[in-house]
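A single protein chain has been omitted from the complex, and every remaining protein chain is retained in its original position.
We call the chains A and B, going by the order they appear; numbering starts again at 1 in every chain.
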């Protein structure tokens, strides 16, 4: 009946579905998350000036998904703190990555082979988080596909979605960019996962759960590894995105000229280059006030930095010597 | 006993109270809300660069009241998303207003007669939302007038009250202005409605609910139509506000000179002109740092733009050709 059922992959998918995330996969997630924080511009200075703000930021990187989904479902946001073992583990990782003598832990973890393995393990936790979010939402809102997608997405990509407020903890404020205006690769892949698992949960997608888990996990791990090894941040969905965008969101509007231009920028974004929407820039010049940020302008820079931070290898360790 | 009871208006008020908001009035609310978003500076650029951010912003314009009151009452903020029909309707409206071929929908809806009807229908939904909020708060906090007013206000004027965070979704950040610092007309009228319905609910106001609904609805619709037809944004409460302000909030303080000046600015605000509180401007110049915004300065500009956006007619359509 099911193609995957007759293959030995069925056993593999069952094995994967019964895998426990704690402690190894969770730890890999914490290490990669805290390293991503450390590679943010200004994060090291914050870690020296205020270890508490740095710790709080790290916890938002590690448990951002749990916090965001708690806010969305009106559950206590302190709940993640109540899981003492996880918080302790994440705190130890935070301490070692930021304050280890000789910077040993960070330099080791930043070596390409180890980072590759840890990133792969972190991608595995994504499947569990998205599925957990979708299941939780399904328990509360039986028939609402949209809520399931929203909670699954929030749980899997929470750290990215709340990045504006995480930055605020560190005294950084970049209102001109957010994950909705320009999605990074992890946010995109999580959204796709949330849609797939929500469709599976409501039986619109005729696949068994453990098969979908296997397929999705393999795809994310392979894709992440490919991106790290080739150093490219080209999205595998660029072509599909561009096609959808051209079909749905252009049309013959009085903004044809503008649309064409921004559309080009949009497609460029998909492949990682810098968008320069001149019309938006003009707009912001017209405003004149430094505080009133208009979108688009400058948003790609920080995102690029973020994405690169996950793709940089041992060079980033040498850089700091 | 009741003056309204002996008139044929009684039947009318009963008829109004039994009116269903879904689907026609709700749709008018969505159309006018999404059009107001589209007329925000920079919104069109966002709609081309990131349809998702644009959709999310539109949902905040349409369901802002439900979201804000959910936050205030610690109920799930995703609850509005679980009403699939409403979200679908709002999404269709969003798509048609922003991406319709030839921009047909926006240009039609922006014609004065149609816009007048739609705006009137949107004002009707305000009564229902305010009353819904007051009733909901009354169910939870029996004797707290203040909570009833707060929830009624939040439900009726949520989109405006959370505008700072709605703008953040689009990459815009204007900390120097918010609806509390300088209330727009819709926020004011909603606050008055919330006070009236809360007083009625606690029997301090000896009026029957359906009579109050009729009076409030007629007042908001007539007033909105008058403002759109005359193109004036003069508040009908300017005189009362000014009197209350002079009585309560000036007094013989050491700031007499300052107060007089700002008071003048305040009254000017009431009638729609531009306030220039020189003392506040001096303050902000003294600070010097671009990031530390002091209030007052520049706040009127954006509000004026917002209010005008609701008063502009078909010209705004031509402008874009």
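Here is the rule we go by: a residue touches a chain if its C-beta (ideal position, glycine included) is under 8 Å from a C-beta of that chain, and two chains touch if they have at least 3 such contacts.
This structure is a prediction, so every number in the text was calculated from the model and none was measured.
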Out of A:112, A:168 or A:234, only one touches the absent chain, namely A:168
Contact with the hidden chain, among B:141, B:219 or B:237, goes to B:141
Candidates A:21, A:74 or A:207 - the one touching the absent chain = A:74
What is the set of chain B residues that contact the non-displayed chain in the whole complex?
-> 71-74, 137, 140-141, 143-147, 150-151, 164, 173, 175-178, 180-183, 245, 248-255, 258-259, 262-263, 265-266, 275, 277, 279-280, 283, 287, 289-296, 299
In the complete complex, which positions of chain A touch the hidden chain?
-> 41-42, 44-53, 56, 70, 74-78, 81-82, 84, 87, 95, 99-103, 168-176, 290-291, 293, 298, 302, 320-321
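We adopt the following convention: only the chains that are shown with their structure count from here on.
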Per the C-alpha fit, the turn needed to bring chain A onto chain B (nearest 5 degrees) is 120
Approximately how many whole Å separate the CA-defined centres of chain A and chain B?
-> 35
